[in-house]
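Excerpt of the complex: some chains, original placement.
Letters A and B mark the chains as written, and numbering starts fresh at 1 in each.
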Amino acid sequence: MSSCWGEKIKISIFGESHGKGIGVVLDNLPSGEKIDMNELLMFMGRRSPGKDKTSTPRLEKDFPNILSGLLNDTTTGTPLCAVIENTNTRSQDYGEMLRYPRPGHGDYTGHIRYQGFNDIRGGGHFSGRLTAPLVFAGSICRQILKRKGINIASHIYSIGEICDTPFNPVKVDNELIQRINHEFFPLVNPDCEKDMRDYIESKRLSGDSTGGIIECVATGMPCGVGNPMFGGVENVISSVVFGVPAVKGIEFGTGFDITKMTGSQANDQYAYDENGNVITLTNHNGGITGGITNGMPILFRVAIKPTPSISVTQKTIDLIHKKNTELVIKGRHDPCIVPRATVVIESALAIALMDILQI
Amino acid sequence: MSSCWGEKIKISIFGESHGKGIGVVLDNLPSGEKIDMNELLMFMGRRSPGKDKTSTPRLEKDFPNILSGLLNDTTTGTPLCAVIENTNTRSQDYGEMLRYPRPGHGDYTGHIRYQGFNDIRGGGHFSGRLTAPLVFAGSICRQILKRKGINIASHIYSIGEICDTPFNPVKVDNELIQRINHEFFPLVNPDCEKDMRDYIESKRLSGDSTGGIIECVATGMPCGVGNPMFGGVENVISSVVFGVPAVKGIEFGTGFDITKMTGSQANDQYAYDENGNVITLTNHNGGITGGITNGMPILFRVAIKPTPSISVTQKTIDLIHKKNTELVIKGRHDPCIVPRATVVIESALAIALMDILQI
């Protein structure tokens, strides 16, 4: 592992924020899958910045140039590579050395990891911009999954302390999924939007930022996929999801709150429904028992930390003079990446499910 | 993946609860590492049941028979295999078919996954008993890590709603680590023990169970190991930790609560300490930024769901007559596995760190 991922499907992501381009190779995709480019661009658009005040006003044209693996909009089955050009690279920054690592970013850890040779401009390979090829890859996968009856969606569960209505863990309405799949600010209860935006705007005005929680679901997963131990559905999903910068936690089903329940409350009891299908009456396990899907919705929540790029003065170090100092980060930054991150988490889930289903 | 794990080190766990034996193969261990068998058995003892009222009174002799890879208590560098015999297998159960899946267990999902052929006796390969070889493997790894200055510990962060004092995220005292490494009921503040035990006992008396949260730490990790994206420290740790049955969530550093902070609160600001080492003044990121260690303690918490084995009547299905029914599980069971699970989580961390460090 590193920037490659997968056992059946293989995803290899490359690029640096201010290099020539970023992109992804998807190997071992099934052949003959029609890709709806408009839908794919819509999903990529949800991640793009500049949509409104919650995100950075930089303009990016994140158009994926597909070099291989697609013929007549249909997967050939051989590796699919997409490249997104970086348009706002600034050559004058070349050769600039890291001096003042930004708190909360990968500047310092990357500097040590790569012995000072990594491209630090704009965060380099650590940049949130690298989620663009992740969304590209995930959007290919989710179209293939959708054809098998599997639908993915997420919403902004919370921004700071302001919470949306959670998904119904036992049944997520398909109309709801369709609606929020197309929204830049996806919410179960749209009435929360104003409070959340006001809160984000208040952080922006004070040069600060906020985080939040994303709740994500997949419906239509067949029962009986996944594995006990290390090949479990939770293991596989979390091994992709933590690849999204700023994620600091993941919980499935009732998650951390399940620890406050008793076994008799937490156990998802079985029943046949009116159609003779096996269901569970509750879904505290998030659709997964013993690492294997039970046919109920796969449900999890992800903690997104506040954007580390803030304009408030921060303590840091001077790596050249080896002394303590202070840092003010200039430029305009996302006060909250949670809305843009929803489609990134959905994409991570889509990639994970391809591997879990051995498609 | 499945019951194998690892890129550099390779762990392959096998066995079923009532088969002949369970065990593990560790491939690619470094050669020449002296193993202290007494310490290893002490760690395995912390996982063994029958210590007190919080766990099942079954007697097990979990003595690992090392078949290969160790000569004069020193690793040879070729695969190390340990087998733990199952002594209480009951042959009369042979051939029994799954009829009434137990809620919260892997019975039903395993039945579908393996098309009815898996060994269901005692949970088979899904049994918590399979954590014995995991602790064996982890205890080998942690001795190697310790020699490199890396120490691992965990405590019972909470049982139900009753909470221990958290670790100090910036500095975990080495004496504390040594103390709780040897405890069956590890707590930062031992005064919590009575309340926690009383709560567990109350659940046991009502035939019910409870879960809890384990907080785990590794100190002494060098700065600059791990990778951006999918090879990040969080990804690797969580891909092992979710292999422990009953884990439903993981959070690093401040975890889900970081979403309620602002960026200026959440960013771990840098400073040189009195010895000229780079530190962060807080540790909300749990020692990991951009997927890479920053030299601060690796800190995470894991949610353990209540033991699904309870003697309360539960709704389930009759898979033979395909109708709804009820189930009462007989026998004595752990009302709470959290104390025994602490060393399992520590072991999962040790295995993950071996791979992250490419030892």
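Please note the rule applied: a contact is a pair of C-beta atoms (placed from the backbone, for glycine too) under 8 Å apart; a residue touches a chain by one contact, two chains touch by 3 or more.
None of the values given here were measured: they were computed from a predicted structure.
This structure file shows 2 copies of a single chain, while the whole complex it describes contains 4 copies.
One rule holds in what follows: only the chains that are shown with their structure count from here on.
Subunit A and subunit B carry the same sequence, and matching their CA atoms takes a turn of 180 degrees, rounded to a multiple of 5.
Our note on geometry: subunit A versus subunit B, Cα centroid distance of 27 Å, whole angstroms. Across the interface of their complex, subunit A is touched by residues 1-5, 7, 11, 13, 101, 103-106, 108-110, 112-113, 125-126, 130, 158, 160-161, 203, 208-213, 223-232, 234-236, 238-240, 242-243, 245, 247-256, 258-272, 276, 278, 280-281, 284-286, 288-294, 301, 303-310, 312, 314-317, 322-324 of subunit B.
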